[in-house]
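The complex appears here without one of its protein chains, the remainder shown in place.
And then chain A:
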Amino acid sequence: MDYDPMVMDDAEALGPVVKISQADSVRVKFELSNADIAFANSLRRVMLGEIPTIAIDLVEIEDNSSVLADEFIAHRLGLIPLNADGVEALLYARDCDCDGCCEHCSVRLTLHAKCTGDENMHVFARDLVPTGDRVNQVLGTPVVSDSEGLGPLILKLRPGQEVKLQCIAKKGIAKEHAKWAPSAAIGFEYDPHNKLRHTDFWYETDAKTEWPPSEYASWEEPPQEGEPFDYDAVPNRFYYNVESAGNLPPDTIVSEGIKVIQQKLAGLIHELADEGGDGMNGDYNGPRSPEYGTGADGFGGGYTTPFGNGGNQSSWGGAGGAGGTTPYGATPYGAGQSSWS
């Protein structure tokens, strides 16, 4: 429909293959094969830097008698992971019509703590309370994943000390500031036996004994003794380890990454085909399709992860085949709410 069915079939037969070796609430480990390293690396880069999340961006300090300076606390607050479930409904503050910030482009959190006892008091992320209207009931809530339910420690107060402040959390991407990164880390490796000689191992006497084998070493055939170097070989299997910081579930990070890169590509197609004017244009009116406004686009349930509904419900509308809605229908171009992709 939107792209040549021939190409589509080819891709289905030869396209990327995924194998997941571990998936839980913190990380997903998977192997991507049958793709070029450029394809794999673009996905890695996008997951690191360009998935929108929400983080504290402005802090209004009313009172701070703690030992930490205002800007020090503000910096710590910025780095606290906030739940980004439903962040796609939030506008970027720079695109919002409001003056400064409003409930459509920000979430307000307050922190008010005073040490009234004799002991030092610890102030944790759970003491940050979202206030005012929100897009949904979880967006912007501090992520608390420790067993005591406290969240990250923000500061400590001596008896009599007090902090009182208001935070404004905004939507952003990690390219602007690392606090918006959805992933705590993304492991990415290939060629565990270094058959391609893309890396040089430093060693004292013998690299083989001094370097522990990668955890994926047993997944691939080790090189034969005396095997000649295959200079035509290219990497083909890539091992990812996507670790979530808690703001988005790890599998959502992957699917959102795919979505972001598809939007980037769709943006190029849209612009190129638009200028061309003639035949190519026909297929690419997708971004302006009336479907978009109604929310019937392919990405409607962007953040529904299979963890919740225990099923095979995919985040990609096109997958199940309800009319083959493609990412073109969901590019931000029609709605103009996000100008960065």
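The working rule: contacts are C-beta pairs under 8 Å (C-beta built on N, C-alpha and C of every residue); 3 or more make two chains touch, one makes a residue touch a chain; residues count from 1.
Operating definition for what follows: contacts and distances are computed from a predicted model.
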item: Per UniProt, the name of the complex member that is left out, chosen from "DNA-directed RNA polymerase", "Autophagy protein 5", "ER membrane protein complex subunit 1" or "Exosome complex exonuclease RRP46"; value: "DNA-directed RNA polymerase"
item: Selected residue (touches chain absent from view) among A:Ile20, A:Val129, A:Ala185 or A:Ala233; value: A:Ile20
item: Candidates A:Ser42, A:Gln166, A:Ser214 or A:Asn236 - the one touching the absent chain; value: A:Ser42
item: Touching residues on chain A - with respect to the absent chain; value: 2-4, 7-8, 11-12, 15-20, 22-26, 28, 30, 32, 35-36, 38-39, 41-43, 45-46, 50, 83, 85, 94, 138, 143-145, 172-173, 175-177, 246, 248-249, 251, 254-255, 258-259, 261-262, 264-269, 271-273, 275-276, 280, 305-308, 310-312, 314-316, 318-319, 326-328, 339-340
